[in-house]
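Take a look at the structure set out below.
Note that one protein chain is taken out, while the other chains of the complex remain in position.
Order of writing sets the labels: A, B and C. Residues in every chain begin at 1.
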Amino acid sequence: MSSHPVVALTSPSSWALVEDKFSPFAKETLAKLITFVQEECIPAARVAHAQLPTEYERRWKTVIPIIEELKVKAKKLGLWNLFLSKAHYPEYGVPLTNLEYAVMAEVLGRGGHMASEAVNCAAPDTGNMEVLARYGSAEQKKKWLVPLLNGEIRSSFSMTERFVASSDATNIRTSIRREGNEIVINGHKWWISGAGDIRNRLHLVMGKSDASNPDTHAQQSIVIVPSDAPGVKIIRPMTVFGYDDAPEGHCEVIYENVRVPLSNLVLGWGKGFEIIQGRLGPGRIHHCMRSIGMAQMALDLMIQRVTDPTRKTFGKYLFEHGTVVADIAQSRAEIEGARLLVYSAALQIDKFKAKGALKEIGIAKFVVPSMALQVVDRAIQAFGAEGVSQDQFLASAWAGLRTLRLADGPDAVHIQQIGQRELKRAAALTKQAAETKKKENLLMEKNGFKAQL
Amino acid sequence: MSSHPVVALTSPSSWALVEDKFSPFAKETLAKLITFVQEECIPAARVAHAQLPTEYERRWKTVIPIIEELKVKAKKLGLWNLFLSKAHYPEYGVPLTNLEYAVMAEVLGRGGHMASEAVNCAAPDTGNMEVLARYGSAEQKKKWLVPLLNGEIRSSFSMTERFVASSDATNIRTSIRREGNEIVINGHKWWISGAGDIRNRLHLVMGKSDASNPDTHAQQSIVIVPSDAPGVKIIRPMTVFGYDDAPEGHCEVIYENVRVPLSNLVLGWGKGFEIIQGRLGPGRIHHCMRSIGMAQMALDLMIQRVTDPTRKTFGKYLFEHGTVVADIAQSRAEIEGARLLVYSAALQIDKFKAKGALKEIGIAKFVVPSMALQVVDRAIQAFGAEGVSQDQFLASAWAGLRTLRLADGPDAVHIQQIGQRELKRAAALTKQAAETKKKENLLMEKNGFKAQL
Amino acid sequence: MSSHPVVALTSPSSWALVEDKFSPFAKETLAKLITFVQEECIPAARVAHAQLPTEYERRWKTVIPIIEELKVKAKKLGLWNLFLSKAHYPEYGVPLTNLEYAVMAEVLGRGGHMASEAVNCAAPDTGNMEVLARYGSAEQKKKWLVPLLNGEIRSSFSMTERFVASSDATNIRTSIRREGNEIVINGHKWWISGAGDIRNRLHLVMGKSDASNPDTHAQQSIVIVPSDAPGVKIIRPMTVFGYDDAPEGHCEVIYENVRVPLSNLVLGWGKGFEIIQGRLGPGRIHHCMRSIGMAQMALDLMIQRVTDPTRKTFGKYLFEHGTVVADIAQSRAEIEGARLLVYSAALQIDKFKAKGALKEIGIAKFVVPSMALQVVDRAIQAFGAEGVSQDQFLASAWAGLRTLRLADGPDAVHIQQIGQRELKRAAALTKQAAETKKKENLLMEKNGFKAQL
Partner (left out) sequence: MSSHPVVALTSPSSWALVEDKFSPFAKETLAKLITFVQEECIPAARVAHAQLPTEYERRWKTVIPIIEELKVKAKKLGLWNLFLSKAHYPEYGVPLTNLEYAVMAEVLGRGGHMASEAVNCAAPDTGNMEVLARYGSAEQKKKWLVPLLNGEIRSSFSMTERFVASSDATNIRTSIRREGNEIVINGHKWWISGAGDIRNRLHLVMGKSDASNPDTHAQQSIVIVPSDAPGVKIIRPMTVFGYDDAPEGHCEVIYENVRVPLSNLVLGWGKGFEIIQGRLGPGRIHHCMRSIGMAQMALDLMIQRVTDPTRKTFGKYLFEHGTVVADIAQSRAEIEGARLLVYSAALQIDKFKAKGALKEIGIAKFVVPSMALQVVDRAIQAFGAEGVSQDQFLASAWAGLRTLRLADGPDAVHIQQIGQRELKRAAALTKQAAETKKKENLLMEKNGFKAQL
């Protein structure tokens, strides 16, 4: 394994910690994936960029040819839907554990958004496929899941709302109501990733079907809305810093009296909250590992830049500055620690499902993006103005990573939740401390000293 | 003074520290400026944005009408060229000290790039006007300076080079050579701010006219190049975190056998380094104060956001979270400390010119952008996804501030220079320590103890 | 002024900002103080240390002779009770503003605890003198204040309680009750600074005289308790890290049925809270400026250490390492910014009394100790193991500074209060934003665009 370029170049020691938990199939797949990303995806990035028109209108009508070519290659290589664990989805899944896929997700992160799409492991499709595979009806699976698994169509998850603090899902206002054999949807969403893509065929829309239910977690339902249903209005793409992320986009979307058949309800009335709970755990780990891949890539670029023999300032090469060397050491250490935290969370999911790994997932969720942002920021600084420009992947990587501190719950929410979970250890700790105190006092008296209160 | 909205709302205490250093004229001008920015510029921002086309080609052919209207108003109010201190430029300047203008520059920072342009105080024109006012020939002044002072044309300062570590100016490769009565310029620059603007009429181009001069600081010259001279090729605008900053842009520019008359040489052959040295000090302070204005604006927005009564998550308003309150307190303290550092540097320039204030300017240069980035980042976090989008000024402010850690010397260069300057205190400190030691030993012996080595 | 050693060596620019706010008397006093601290106090530190026995019992029975000698000299020079502003205490005070004394307090900080004591400006006596000067009866002043002002006796302020979260003063449990013509005090305090000193003559004890008063801020009273009153039991000195701070100490003290005459009540029944409120503002500023003096001293020592020609590791002098230079630059900038924040707060007190300067005082209170700890920590790192030892002032300075993040309200309390104060700006900001929005919409319509909600 250590002969594979990425692993050998980066962290043999973290690999040593998990190697014996990898199946032969996983090792082989990882090796193929490393080669595919390095040899095929990374060199294709500039072409993909060139194939995206600068003209505004045409940007949103483009299917980038080279990505479609990569998809064909990946499928042939068996590098497809790797995110979908057979253990949880026996019918569709790939025999990989969460830990095994986590290591692969870092490799995908090195290849940017494109590599993930090439192997059909790109958000938000991944989460949507999980939802449909777990909760979809036979008809829903046939109609939506199969083409998604085949990479023929794309999809959106439509949850975040404008004018609403929707990081708390109980605040959602979109209305989903039954009218005869139909469901009528009205709502104002934004940041709907992928909604600008002409390949998009469906939105999984979260809304309130029973707003007065005293159980605030039973008010929500999720409905499949075809992208071309009358009343689905794509208002505009939101920009992330200055990026519009065409041709997929993160769009403002209004659902105005959109009507779908009853059979488009997912799982059942009032099951919206349950569905999103199940959707989140592993997806967060994937995001984290891709982020680590991006951080590692940034560090690798930084190392190349500071050793570039043509870059000498004030009589010194960049790598001769102690502060530059320190930045590199810090970055290495931070990436390493974060990587191990995510491995640990992934293993925890494998052992106890997402529910039994909430603390580990939460820690990874708030630690990794901040870490990666810092590493990328240092790399930007090493590159000078070029670092903030379109000529390096650093600035767009930074922008993408920055949204991860907000998406799927802002840092503060996760930090508070982890803190609350830690606080649950208080009772056991206090009990133990009382026992220790008792023993301590016995020992004090036995040794001729006064016991304490 | 304390009745003026901005000052009253923000920091009466920092105002107290400098109020008695303000002339009546400066106080009056500040008051007018606060009103102008608050009442005219800030409300015009959305119109300006709407007046900039989304279509790519047209973006670069636009003069935004509302900014031109604001310029007319500002000139009438006497809010014009405030950056140009009469003390240093008796012919053209305004009777304001650097400290007085520094306070005003914060106000301009609240109004974004637009407010600075409205009062003809926008970079890079400001620095260029200083260069021409100080070093220009009578002809150069008439032809270039006067229309710049009138806000009729715009300009670029063309220094940074592609493929070169040009933060060290001695690395510059652009060639400037005399051929008869002409000067011929060949070079490859990028990040030339304002070069995309159709109102741009001149580039001040820095290049090497005497590359083999043993004095590496006498190799450079600066030449005025008309923007429409044959051979001036605008290659493309560079983007800053996805922003193209149209219609001005930061462009890649190739000068290919560009020919200008000898009279376009500024100051003299080999004087390039001397010119840029003089150009930098006060301009850095202006950048800093605008950055502080942006940070203060971000904090003000954050305060509004977290007290928005419609934003409640998990049963609490945002301002009820202790971590949010702490973020606000930290931001306030950091802005305050940074503001005072820049005031102090500005006063130092007033007292001892830029040369006598290098340490203070350098400290401001590396402290302020990082501080402002942190404050803006916290505000982004409070705004959620909206914070990174086109609907708030935060993301574009962040991107602009991020470049300040690179432009005009990366942080590390300034930090090393400040450190070196501090180290010069070593000799005096060591001498004093030796005297103290001597006295200490005398006292020890006098009191019956053994003296030390 | 700039010829005075400390100011000239450290920060001419921050001096420039306040010089014109100094009276001639203040300038002269500052000059004398700088000389006194530099020439007399600093060289005496080692003698003082040598005069303190290592033997445990004797440590607590010592009056350090050299400090008494310094007191005599200081008094002769008119360097005495400088903390007590004539503006607020016309009868006893010195004609110095808070700002003027703030600058002097930094100088005292360079001289360690000893310099403050030498000029009779040492806590907790300073705060106690203020209390007695402001609220004491004629008899109390004669008996306690006058000898304190003369430096003949010392005192304690007895507030913090063991087993109680006494950073919230309403939690205090010590009972103070009237019995006939006497007051009876029972309580368990700790961290009573100065209580170990054999010169200590009085404790100002805070307790509850009316625990059932519905106004929780009217339950407390303060009583003067002579140190030798029966029932005053000094249990032990608390250590700060490993320091016992003999001969003064921070002691655990039990008051067991201590009886004092009614005339020992300060100000009146139920006035305890009012008294401590008045006691805190300027004292916090003094602490801050002494901390800045210590930070500056640490930086000065660090500069000497890293330029020590005998210290070369791995082929380089310490000052040749970029990270060392960066540490020095950062320290310089941080000290400078913090110093200006405290100047600003001191000026605010001069203008609007402590009550009108709560935000500025609070900012200084939480910013300065953390800043100083960081600077001292860097200096320790530069000194290697010697830095944590008894051979440098750094470790003990660190320990003392660390307590300032806890004493007088932990950081978090001040941060939350500053945040809350900032949040009060929300209403005005929101109002202004609404007006801006209105103007913006008018402008949008006027220019042919659609107005927004």
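Here is the rule we go by: a contact is a pair of C-beta atoms (placed from the backbone, for glycine too) under 8 Å apart; a residue touches a chain by one contact, two chains touch by 3 or more.
Everything numeric in this text was worked out from a predicted model, so none of it was measured.
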Omitted-chain contact residue, chosen from A:Ser23, A:Asn150 or A:Thr436: A:Thr436
Contact partner of the left-out chain, one of C:Ala229, C:Ile254, C:Leu280 or C:Ala399: C:Ala399
Interface with the unshown chain - residue positions in subunit C: 54-56, 160, 163-165, 167-168, 171, 190-191, 238-244, 310-314, 321, 323-324, 380-381, 384-385, 387-391, 395-396, 398-399, 402-403, 405-407, 410-413, 415-416
Absent chain, residues of subunit A that touch it: 5, 9, 12-14, 16-18, 20-21, 38-39, 42-47, 50-51, 65-66, 299-300, 303-304, 306-307, 319, 322, 324-330, 332-333, 336-338, 340-341, 343-345, 347-348, 351, 357, 359-360, 363, 366-367, 412, 415-420, 422-423, 425-426, 428-430, 432-433, 436, 439-440, 442-444, 447, 449, 452
Contact set of subunit B toward the excluded chain (per top definition): 321-324, 326
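FYI, only the chains that are shown with their structure count from here on.
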Rounded Å distance, subunit A centre to subunit C centre (Cα mean): 49
Mean-CA-position distance for subunit C and subunit B (Å): 38
Whole-Å separation of chain centres (CA-atom averages), subunit A against subunit B: 38
Subunit B, residues touching no fewer than two other chains: 324, 412, 415-416
